[in-house]
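As you look at this complex, bear in mind that one protein chain is not there, while each of the others sits in place.
Presenting chain A:
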């Protein structure tokens, strides 16, 4: 359940950023989570309520943008969609690839008041 640590990391970022601009609370938080990031969004949602309690995020709306996975084969340069980190190149079956997208784990924006 590393999503708990991730949720606490998000709270820390929100607390720091709101303090910087002297805001009282966050009304909306926008997150970007890639499908290859290793985070289960359901698990994150499960721990969310208890983690944000008594923090600036307590009543914030949470918006998660899921980033689909995309890789590029190192052997034949084919770009392809990835659902799993172990997906191989659909053209030449090589396992050597670069991950172009899908590893994101980011707080994109905060709406504060």
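Note that in this section a residue touches a chain if its C-beta (ideal position, glycine included) is under 8 Å from a C-beta of that chain, and two chains touch if they have at least 3 such contacts; residues count from 1.
Following the convention adopted for this analysis, contacts and distances are computed from a predicted model.
In the listed set "Chemotaxis protein CheW", "Hydrogenase nickel incorporation protein HypB", "Biotin carboxyl carrier protein of acetyl-CoA carboxylase" or "PTS system galactitol-specific IIB component", the entry agreeing with the UniProt name of the missing subunit chain is "Hydrogenase nickel incorporation protein HypB". Only one residue from A:13, A:41 or A:64 touches the chain missing from this view: A:13. In the full complex, chain A makes contact with the omitted chain through residues 1-2, 4-6, 8-13, 15, 17-19, 21-24, 27, 38, 47, 50-51, 53-56, 84-86, 88, 95-96, 105-113.
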